[in-house]
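In this view, the complex is presented without one of its protein chains, the others remaining in place.
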Amino acid sequence: MLDGELISMENVVFRSYIWWCGVLTLKMFAMSILTGLWRFIKATFANPEDLMSPKLKVKFDDPDVERVRRAHRNDLENILPFFIIGLLYTLTNPSTFLAVNLFRAVGISRIVHTLVYAVVVVPQPARALAFFVALGSTAYMALQVVAAAF
Amino acid sequence: MLDGELISMENVVFRSYIWWCGVLTLKMFAMSILTGLWRFIKATFANPEDLMSPKLKVKFDDPDVERVRRAHRNDLENILPFFIIGLLYTLTNPSTFLAVNLFRAVGISRIVHTLVYAVVVVPQPARALAFFVALGSTAYMALQVVAAAF
Partner (left out) sequence: MLDGELISMENVVFRSYIWWCGVLTLKMFAMSILTGLWRFIKATFANPEDLMSPKLKVKFDDPDVERVRRAHRNDLENILPFFIIGLLYTLTNPSTFLAVNLFRAVGISRIVHTLVYAVVVVPQPARALAFFVALGSTAYMALQVVAAAF
């Protein structure tokens, strides 16, 4: 197959890639909504124009708000690089079985990461494991992309 | 049209997509410049090696610097996922009219978001509206991408 032809709904690897991109984007947006919910529940706003009552003051240290924000930032650090590396890895024409399972590993482990970090706090090493499965899988894809460029 | 052929300057949807990617990237870079300007105006630096005078100390709580940084982070959370989802949505061969207007909605509302957040502070719900128009449009595209992957 020529490289450009790999970008096709006929290509199972590409379909798997776009599925997880869509799902993980929606998951990341859920972090924004969750941050907003906690801001209202805890009356913790970062901007004067957001304060619902003149009695409130801006506040930056609510533990529930900050926990969701840390989980969200971790998404930016890990999911966003996956979005581009997953596409480029797809263009290296990898084994279908391996590629589909790597995407699945990233997708599921990033959802688990969110659940154990920002929804129901689970003791370590739950979050560390979820973090490293996604990071390891994406790093492997990045190495394959680098190898393909030689 | 075959999927790969959608990545073409002949495709009006793709041209609209790349236009907004270019514009929004430049807009995001403007946030870096604006942060730097405020750091100099307010003499608020985050690193010892950045201090312009031995009398200064590192400072992390200047409201003007932090406001631009919050706006910038919000860009990372919303514009960066749009960059990939907009491309994948283009590859689903959507209606030209709908796609071009969704991209326009994201592009314009993210520029408005920056203006009312970090340039001239406008009372709510200005920022919330701009935020949700872009988030809603991108989430719709993500759902279409997920649907196309079935």
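In this document, chain identifiers A and B correspond to the written order of the chains, with residue numbering beginning at 1 in each.
The rule is simple: contacts are C-beta pairs under 8 Å (C-beta built on N, C-alpha and C of every residue); 3 or more make two chains touch, one makes a residue touch a chain.
Keep in mind that this is a model prediction, so the values were computed, not measured.
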item: Contact residue for the chain not shown (choose from B:28, B:43, B:108 or B:133); value: B:28
item: Residue touching the undisplayed chain, where the options are A:44, A:109 or A:138; value: A:138
item: Chain not shown, touching residues in chain B; value: 4-5, 7-10, 15-16, 18-19, 21-23, 25-26, 28-29, 31-32, 46-47, 49-50, 72, 76, 80, 83-84, 87
item: Interface with the unshown chain - residue positions in chain A; value: 2-4, 7, 67, 70, 76-78, 80-81, 84-85, 88, 91, 117, 121-124, 127, 135, 138-139, 142-143, 145-146, 148-150
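The rule we apply is simple: only the chains that are shown with their structure count from here on.
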item: Whole-Å separation of chain centres (CA-atom averages), chain A against chain B; value: 17
